[in-house]
Each structure stands twice: as C-alpha cells, then as structure tokens.
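One structure is given here, and the rest of the page talks about it.
The complex appears here without one of its protein chains, the remainder shown in place.
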C-alpha cells in the first residue's frame, strides 16, 4: 500500500472574484484532496489569504509537479504561493541564555510529539544550560558574547545554522539583541518570546516596568524577530492577573508559566504552517 | 447600481474526496463569489461539514435558483445543504421570567446593530419586566404559568410564535421547563442560557450547588434546548474565578456578567448561521 | 433593639513592630468588633497599609468618638487614618458622552443593590443619553463642550457637583479631557475607564492603535484620573483574546463587554472603601 503525500499551501493575492473556486479546481485537477482550507480577506489592504491542506493518494506527486500545475493560475491571478511539503520535519535551533523554563518546555513537547520538528542544536551565550542539552542528547554550543565582537558571535552562530540547515530559530529567553543583518537574513524564521504584552513594556526588564506602573495584568508575547526590536509581527499573547502583593520576583514566577505556554503555541503554529505574515501582522489559521 | 445578494450555505455530508473543489466549482458556475469558507471533518463520524458565505452581483439570483444549481451535486454526493438567504433578519422571541440582565443585554446589542435580528416579542410567566419591553417598544406577553395547565400555556406561546413567524426563541433566564413536544417542534431553534458550566450542576439552583461543593470556578453555558433537560448541544461556555469568600449572592452577581456575555455570543453565532448541529454537538465556525 | 454602627478604617503608616496588635487593641477598647481586617506591607517603601472593618453594638458610637479614641495612637505611631463611616451611601455623579454601555451597567447594578451608592446626577457633553437618565429618574445635565470655553464647562460641572455633595465621579466613557485643576480638586475621587490595558495605547483611539499593531489581546483599565492623562493609579484591568479577523468595529464590540465589567468592579471596590492609593498605585483589599 502506498502512502499519501501532503502539503500545506499558503496563498496571498489581491482579493478577486472566483479565487477560492479556481484554486480548489486547480488542486482537484492534480488529484489533490483538500483536507482543510481556511481563508481571510483583509478589508483594508484588499488582500486574500488562504491556507489549504492537501493530500495526494498518488505518492509520486512531488512539490515540483504541484508547483507546475499551479503556475498558470499563479501567473494569471498574481498569486504569492508557498508550498510547504510535509515530508521532513523542520530543523530547529534554540537560542537560550540562563533561564530554562521555556527550553524545558520545548524539549518536553518535542519529545512527546506535540511539536513536529527536529531540535538540531542549542546555542547559548552562557554555559549553564548545557546539562539540559545533555539530558536530551542535543548538541549544545556555548558562544560567549563579548560586546566588542558581536559580529564574530553572529558569524559563528550563522555557520552553525547553515551547517545544520536550520529552518526555524527559537529565542527561548535569549537575552542578547540580534543585529538587523541577522534578523533580515532569517526573516520570518525567528520566533522570540517577550515577557510582556507588547507593545507595552518593550525593551529590557518588562516585569520591573510593569511593577513600577502598578498594573493588574502581566503578559507574554511571542513574535517574529525583525530589525526593529520587539516590533515584529505578534503571533500569540496571553495575560494573567496580578495584585499589589506581587513583587517583581512573583511576577517573574507567574509570568514564566505564560511565557512558555505562549511560546510553545506560537512555535506549534509556525511548524504547522498556520501563519502568513501580511503587512507586519501574523495571520494565524488556528 | 444593483445590490449584491448573499447567502450562507451550510453543508453536511459523508467525507469524500474532491468535495471542497466540487462545491466551490458549482457555486462559481452560479456566478457566486465565495467570501468566506470554513470546514471541519469529524474523524469519528467520517462526516464533512462546511460553511460557505457566497455573494452574487446579479441581484436577480434567488434562493431557488441557487438550490436548483446545486441539486445535481446534492443528489450525487448525498449532501445535506441548508441555504440561508441573507435578505431579511431573523425574527426572534425572548422568553424571560423575573431576571433582566440577559434581556437588557440582548436589547442593547440588537439596538446597536451587534445582533442582526428583529426582536418581535417578549413572553414571560411574570409581569415584572413589561416596563423594559415598553422602553424598547416591543410587545410583551404575560402568560402566567399554573402547574395544572402547562399545556395551555405552551399552546398560547405557540400561537404567538406562529403568528409572528418566529425563527429563534431565546430563553433569557426563563425559569420554566418546556415540554418535549415544544422543544421538538422548535428543534435547533431554542437557545437557553444555563448558569453553570454544564454538565456540572444541571437542573435547578446551580450556584447553590456550586457553593455547596466549594468550587473555585463558576461558569455559564449557552445551549440548544432539547427534550433532555440541560443536555442539548453546547454552543458556548465561559467561567470565572471565585473564592471561599463568595457567598451564593456574590456568585449570582459575578455569574450574571458571564451569563449575558455567553448568551449574546451564542445568539450572534446562530443569527450569523455559524452553527451546524452534528451528533448532539454544536460545530461553531467562528 | 438598637442597630449596630459600622466603619471602614484605612491606615497607612511607616512599617513598625506591633502595629497590628496595637490597632486591634485600641479598637477593642472602643468596644469595636473587627469584622474583617486585611493588610499589606510595601517592601520597597517600608510602609504598612491596613483596611479594618469594625462594628459597634452601641449605636451611640460616632465617627468623632472613634477618632478621639484613636488619636493618641495616631500621634504616637504616625498613622495616616481615614475613618469611613458607613451611615449614608456615597453620592455619585456619572459623566458620559455618547456611548451608553457602561452607563447602563452602572444603573442596573445600582438598582439591583450591587453598587451601594446614590447616583445623584448624570452630566454629558451630548444630549443623546438623556432618555436613559429619564428611564431611571436621574437628573441629566447637558453641558455642551466648546473648545473655547473649557473652563466655563468645568465651572458649571463643579457647581453641580458641589450642589449635590458628590463623593465620587465616574467617567463612564466621557470623551473629554479634564483639566489638571479639576483632577486635583477631586483627587482620588474620579474613576475613569480606558479601553486598553494601560500603559499600552494611552491617549485616543486605543482600539485603532491595537489593530494597527496586530495584537492578539485587547483590554480595559479602570484607574483614578490624575493630572497626567491615563497615568493615574490603576484599579483594575482585564483582557480578552482577539484574532486577525477582528476589525476595529469587532474590537469595539468585544471590548465593551470588558470595559463595563472592569469599570463596575473598580467602582464597587471604591464604594466599599477597599482601595488605598499609595505611591501612585492602587492597593485593593479584595
């Protein structure tokens, strides 16, 4: 018995009549079966976005043959189409510093099959978390950061990322700022967790800022990293109640629960190709 | 300039290959433009469900002409199709007893355009809330309930509902139990709000039950009313924290906030034809 | 049979040993019975804050006699003590513009006994909501605002507030900025609802700002109004999930549910004397 093959097709194009039907027909003609389809039309930008999950019973179907079959439609309707072939899992690098709650969560979820990816390596500016990497048999690269040579550090990181064909970089409480060269090189491929509900408390020490303002809610934000610090497309956010009794240390403890949950959710959506970035927003087809 | 016409098409059928593409094509051939489409496949029942929002620029398109165009496909693929023509708003009857927080909310939301419907009448077993009906110029019918003649009461209610061509009945804290004859007659057309997260605390006085059990969360459930009391398909639920300090009276106050929110959300989804009932579950295409 | 009398005593003082016991003893000596006591020590400012709910069976006890009994302790321990005598409910003025969801909620809650206060008047810069005031038989004062004479407007408002001995001003979506003279005059006596989780999206049109940033949560904040716009002590906040599908109009609808809930909660805590403002934070003894 032959296995089916599957793909996620992400479409962005000017909104126009008939687009849903014509895409569905074109995929039908490749003998593809639409397992799931979700769409969104941005009213302000007059743009149509769609995520289509397709399977083919004929296992000789390839990414290229599907691309070929769609090309005429792509040209005619000015579609931006990404075909994510579901053959091999994404290769992931996790960047960490000293805090380990997000890292632990990612490793456990991956091990349990909740995150379909291959965590290929862990990179850190500190040595502390190498023992966790050891527990899970994941290569750990300690690249100390010295302000005078940030460029060299990033060069070393990039070499590791390229050597491992990394598809996604997760900043799991990595406390260094990446250069705009770096973020542009991996545009749409770096997910960061920030411990506030952005845009509130962007920058450093958000819990201290929150304490100072006397807020009654704290939050966490997972977003794509871009050149503008803490301003990339927001993927997921969550918040929890605090009270005047919570000192910064309590906020850190309470916040760590939502940081890891929010990050894990964002990573899962990315790995399942549920996100299209459109005009600096993350459209998430949950 | 001619106006477009719109419809929501709700489809239920055995899961099969090609269904999405073939429906999209059939609608395309009627010159319909698919504004939105969402689907769900129940793995356990091998059933495909879809909600399609279609518009036609040719305003002479009618419900019947669309039905005709779809009939061959309906026969061939064994589809259960409901075409909800978006010409006139649903006519709604609200049943109340003495509590008014849900009623107030429905009236305000309808007035503000958040609930697209015509609230045609209010029916109550008590006279107290007639003044609210007066404020909004909605006919109020006081039909007192006497245990000995529940049948007559329901007969009077049915006459009013039929005379007004009511499409949806909202039980907005109506404290009487409806007969199974009544719920079957209006199957899928009665939405009730229950003040607990069902199935916990079904039946009477749920906040008293909750207090007795010492729970730390209370909830509310909007569901379709069926012959089995409090067991109809659940449309929406929400919960909030309480503590040991909350007496029953506090639970009633805190709960009323979520009751009205949950009920309003369920009613909106129903009015926007976002719900398909499948095997005693409400599939909600949010 | 004589009725008991009750008071809430709010204490702020430098943290020091023995304070709880000495206050309890001093109140015991007035024959007061402590029904509830809650305390908080600010570590950073080394300040002790306490809310004590006391009753006296001897109904001839007065605010003055209690004050006298506490005076030696107040002097010795450098206490800042506020005695809120629970004889007559607070007199409240509600300021509104055109939106009515918060106003409706306050009126309904007050009527149902959930807000122990006397809503003495409604002031608006628009005439639209006068009919709601009429429904509840509350005097409505339409004071149109013309940019050239803000001072006269505030003068007219102040005259009404003074004439009615107003204890609390609720800005229930009042869309004008108050002068710093005004906010200082009623320091700690003006509660505003802002439709974002401050400090994010302070200033005008927060839902538009939120939409622009592509956030996945929107919120509401009830705070005391101070001279610095949207920077007064935060009393309560809440947030709800939104998605890319939510346009500004949907945010407005979804947000209105939490605005009214958050405002009502903040007002209730204020009316129950549960709040002490300390260093621009609202300490809430829930």
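Every chain is named by a letter (A, B and C) in the order it is written, and numbering of its residues begins at 1.
FYI, a contact is a pair of C-beta atoms (placed from the backbone, for glycine too) under 8 Å apart; a residue touches a chain by one contact, two chains touch by 3 or more.
Owing to the predicted nature of the structure, the values given are computational and were not obtained by experimental measurement.
Across the entire complex, the residue among B:97, B:125 or B:237 in touch with the chain not shown is B:237. Between the chain not shown and the residues A:101, A:126, A:141 or A:213, the one that touches is A:101. In the complete complex, the hidden chain is touched by one of B:72, B:144 or B:199, namely B:199. For chain C, the list of residues touching the undisplayed chain reads 17-22, 24-25, 27-28, 33-39, 41. In the full complex, the hidden chain is touched by chain A at residues 100-101, 104, 108, 114, 135, 253, 257, 261.
By the touch criterion stated above, the residues of chain B touching the omitted chain are 40, 43, 197-201, 213-217, 219, 233-239, 243-245, 247, 280-284, 286.
Going forward, only the chains that are shown with their structure count from here on.
The pair of chains sharing the greatest count of C-beta contacts is A-C. Centre-to-centre separation between chain B and chain C, using Cα means, comes to 38 Å. The geometric centre of chain A is 42 Å away from that of chain C, both derived from CA atoms.
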